[in-house]
Each structure stands twice: as structure tokens, then as C-alpha cells.
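For this depiction, one protein chain was excluded, whereas all remaining protein chains were kept in their positions.
Up next is chain A:
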């Protein structure tokens, strides 16, 4: 009977896309047009037109690469997109310009001194481009033969036949190459390149001539033309490495393995000096080019006076990167002193910076941002729910509203709905407190909490009787 065989709706999930969604993963650039004018909503950026335009000018400055050692300060209240703008700069710079992001408090560590941490961060942000001509073998695999010794031990030998549209060559294979070929799962019909100096294999795709074997390939197989001409070609390649990586590799005590463990410790100034002279030499010989990148220090008010004076000096170096800092503090103490200063940064350093300020978002902009976040987090939000959420963002904070998106999405999925309705938002609003309501509760019921003390008392440590 048809009624008995009810077709079960099988949920199919896309397995390929298991990505985590970060706070700024929706940002793909600064959202500027060709004349550096900020578009209202573009590349995940909304509002802050003036700040984005200013950032665009800074971006131009970085891309020119000629100016180094400038500092830019992004200042503004919390949740106004300072980090987003920095991320936007990073994204529009592309992969070739080094961009290091760190938080101000990252420099406090027991393993290394503050200035060492800063120096490492600065050197991570300076890249050198090395140009090299390499010989590569590029061709379509006709056949791979591997002979394993009958006893199971001993060297494997094999033959690899590669062809282009014009020629065919047979190569003898050693153990190393056989292992690499098996690891890459190279089979006949693949188009591969082999670097002659290092033996590195990369698969480009499958040859069009094998396109009829469609049933044996996965959906992501790329079909390419069989290469033309000679099998061996010369090719110019450009590597970009940061000076910090060169430092680590050359500091004898650690070796390059430290790069993977992240445990680099302190690097001796002598090593750095030697590397600097070596790089200057390479530069003169035309082997390498320096590309100063960007160092982004978030929460810069967490640095103390020693770091600031160190930065003052470091910015004057000719190899210094462009330093972008962000802070949400107003006039406050400079850490490590009793003096107050705007943004908690000494006046002499402030004087060397150009300051970009961000302002509070308007309601329409908040709505756009929430919409973008919904898309990023795969939540369908009804119009009413979005309006309510925008109100919440206006009255509490944008971050809180963004938190609620995910939570409301989960609640709506519990009641098997694809769209988040007002009720879901209301429910999570009542379940999870924002900072304002939490403070309110605390001030009402604080006598029930442990070690409570009225905020205006402070310092006595004795419980107060009320």
C-alpha cells in the first residue's frame, strides 16, 4: 500500500563544508570602489564610511610598499568595527603581504621578555620575496609501473612514463618518488608537475582525454588539457617568507622545528644582526625583495610604558612594518605609570600616529550587519525577528545581538522550523542575560553572593553589613 510506505525525508548534509564561523569571518575586504569611496554594504562591511575610506588610503600606502614604519590607530567605542576594519585591510592585501594580528596582552609571557615578543611580532610582519628559476617536469601520466621485491624488503624500483602532446619520456623511479606518487594517489591520466630540484609532485588535474571515465572520478575532479611542447620547462617562482621565519631557522638552539611547535623562545640579537646584513646583501644582489607588511595590535592599551617607548624606537627602523593599533579606551591610565593619556597611549607615540575613529552604528546599519551575520551562520530570520533583534542591538550591544542569532537559530531548529520567529528571539532574550541586565541583577541581589562588596566601598575586604 502506498500509505504504508511513507518516504522518510533523509536529511542530507554537506559534509565538505565543515568550517567554523568566527566573529569576523564574514569580512572579505574593505568594501571600497575603485576611487576608494566606501560602498554602503559591500564585502561584509556596513557603515563606518569615513573610517573605511581612511583605511582605504592606508591600504594604498601599504600596497605601494615604499612607506614603512607608519602607525595607524583605530579608536572607537566597543563593537564599532575596529577589528573588522583591520581584518578588511588584511583580506584586501591578499596572501603575499604578511599580516600579523596580535592582542596587546599577548606580549606578557614568562618565556620571553615583552620587547622580545614585540620584536618577533614586528619581524613576522616583514616579508621577503625570493625569486627563483626552477626546472619542472610537466606532463600527463601514461603509465606507472612499480616492482616490489618478492621478499618484502629492499628498495622498490619503478618506471614512470610521462607525455605531452608532442613527446613521451620514460623515467626511472627511486623509493622516494614511488612513495610520493602513492601518497598523492597519482594514476595514469593525471596531469602532474614535478619540481626537479626538490622532487615535489603536484597534481594539476585529469587529462581531458580521460574525461569519459566519468564514473570513476569524484565531483571535484578538474579536467585539464594535456601539456604542450617539451616535458621539462623552466619556470620562475616567487616565495614569500617572513624575517621571523628566517630568524627561527637560523637560531641554532631551536632549528626549524620550532616553527611548528611555536616554541621559539628568545632569539639572540647577534643572530638577528647577521640576518639583517644577509638580507641587505640579497637585496643588493637582486635576489630578494623586501615587502613590509602589517602588524595589527588589538587592545593596544594593554601595552605598558616600556612597550610604547620600544615601539617609538622600532617604528623609526627602515625595515619596520606598518603598525595598526586598535583601542576602545578613552582618556585613561597608561599602563605602568600613574599618568593618564588619551587612549592610554603616551602623547609622543600618539603624535607619530594617524588616528582613524569609528562611531556608533545607526539602526539601519545594525540591521544590515545582523542580516549579514545571519547569512554567515546559516540562519533564516523573519523580518519581525530581525526588527526585534535590531532593537536589542540598539539597546544593549551589537555583540549580544549577534550572540542571540546562533542561539535563536538553535531554538527554532528545536521546534523544527527553518525560520527564526519573534518567539525564538524572545525566548533566548529571556534565557540569556546581557551585560546590562546582569549588572542590574547583581546590584539587586548582591548581598546573596559570596564576598560581595558595594562598588563604592572597595579595598576594605570586610563584608559590609547592610
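As a convention for this text, a contact is a pair of C-beta atoms (placed from the backbone, for glycine too) under 8 Å apart; a residue touches a chain by one contact, two chains touch by 3 or more; residues count from 1.
We take it that contacts and distances are computed from a predicted model.
Protein name for the hidden chain, per its UniProt entry and selected from "Outer envelope pore protein 24, chloroplastic", "General transcription and DNA repair factor IIH subunit TFB4", "Ubiquitin-conjugating enzyme E2-18 kDa" or "Protein DPCD": "Protein DPCD".
The residue touching the chain not shown here, chosen from A:229, A:265 or A:436, is A:229. Taking the complete complex into account, A:287 is the one of A:287, A:352 or A:371 that touches the chain left out. Touching the missing chain, out of A:180, A:355 or A:422, is residue A:180. Checked against the hidden chain, the listed residues A:172, A:270, A:351 or A:383 yield one contact partner: A:172.
Shown as candidates are A:63, A:159 or A:362; the residue that touches the absent chain is A:159. One chain is missing from the display, and on chain A it is touched by residues 130, 132-133, 137, 159-160, 163-180, 194, 196-199, 229-230, 282, 287-288.
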